[in-house]
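One protein chain is absent from this view; the other protein chains keep their places.
Right after this comes subunit A.
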Amino acid sequence: MLSESSSFLKGVMLGSIFCALITMLGHVRIGHGNRMHHHEHHHLQAPNKEDILKISEDERMELSKSFRVYCIILVKPKDVSLWAAVKETWTKHCDKAEFFSSENVKVFESINMETSDMWLMMRKAYKYAFDKHSDQYNWFFLARPTTFAIVENLKYFLLKKDPSQPFYLGHTIKSGDLEYVSVEGGIVLSIESMKRLNSLLNIPEKCPEQGGMIWKISEDKQLAVCLKYAGVFAENAEDADGKDVFNTKSVGLFIKEAMTNHPNQVVEGCCSDMAVTFNGLTPNQMHVMMYGVYRLRAFGHLFNDALIFLPPNGSDND
């Protein structure tokens, strides 16, 4: 009896040690996924307002219409309440928004990817979007349902960028040698990047379906690896003051952190005025954001925007 329990215990110990070793190894390979290094980014800036104002009004109207953004939102059945909120709020401002789900969900229309693996879903979604819509849209924005995006600010940011160039932008994180765009802040790909990505999706050596050795590598990192082979590099999107426009946190969290870390700069340190995304919102918060961004106005304050975007027809919450 004693020898059995001791061998059992030895087994447990060995098992856990083995497991810990593998995890360490996995992390070392990826390069400490949870730690972020912010130097040596490729930075991409928003257009300068003065430059925009130099363009005539008609040209500006033409420009704002020439932007066609296709939104891809990857959902799973457990995201149903977020899905509903996202559907009723910001995705209405995409030129087209499609929901790609892991399986068929009766409540909402979606395109069934028939896999619950996030990387596979992402690949299939990108392939679908490219195959079906590459001639109608020039920018492709991928997000999770926990993200709130201000599509008009996205369009403004992309204003002077040529979609026939390979753009891959959002909130970047450096992990060892790899710089990738975090899926939580939203991923933007130009049509050229989509082309290159889709040509590589069929080559398993460059773009494997199962990336990690033993532990899974997150889908945003896998995407970056794949795109790197195609010569497409991640760039961090910033405004004229160097602030991130794609955010992986919510406003509430930013303020909380600012209050603890640098309380004298709660507003300055926080968020860009032309922020495109915030992440980590609850469904209720999405509705409040929608209200705050598009409807609530302080009387007597006039913001002279360089571009005008009109709300979609028949929409009642913006």
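Quick note on the criterion: a contact is a pair of C-beta atoms (placed from the backbone, for glycine too) under 8 Å apart; a residue touches a chain by one contact, two chains touch by 3 or more; residues count from 1.
Just so it is clear, contacts and distances are computed from a predicted model.
K.L.:
Can you pick, from "Ribosomal protein L35A", "Ribonuclease P/MRP protein subunit POP5", "Proteasome 20S subunit alpha 8" or "Glycoprotein-N-acetylgalactosamine 3-beta-galactosyltransferase 1", the UniProt protein name of the chain not displayed?
P.N.:
For the chain not displayed, UniProt's protein name is "Glycoprotein-N-acetylgalactosamine 3-beta-galactosyltransferase 1".
K.L.:
Touching the absent chain in the whole complex: find that residue among A:S116, A:Q136, A:S199 or A:Q265.
P.N.:
That would be A:Q265, which touches the missing chain.
K.L.:
Would you mind spotting which of A:E109, A:D162 or A:D273 touches the chain that isn't drawn?
P.N.:
Selected residue, touching the omitted chain: A:D273.
K.L.:
Of A:S16, A:Q136 or A:S164, which residue touches the hidden chain?
P.N.:
Of the candidates A:S16, A:Q136 or A:S164, A:S16 is in touch with the missing chain.
K.L.:
What residues on subunit A make contact with the chain left out of this view?
P.N.:
These residues of subunit A touch the chain that is not shown: 3-5, 7-20, 23, 34, 49, 255-256, 259-260, 263-268, 273, 280, 282, 284-285, 287-288, 291-292, 295-304, 316.
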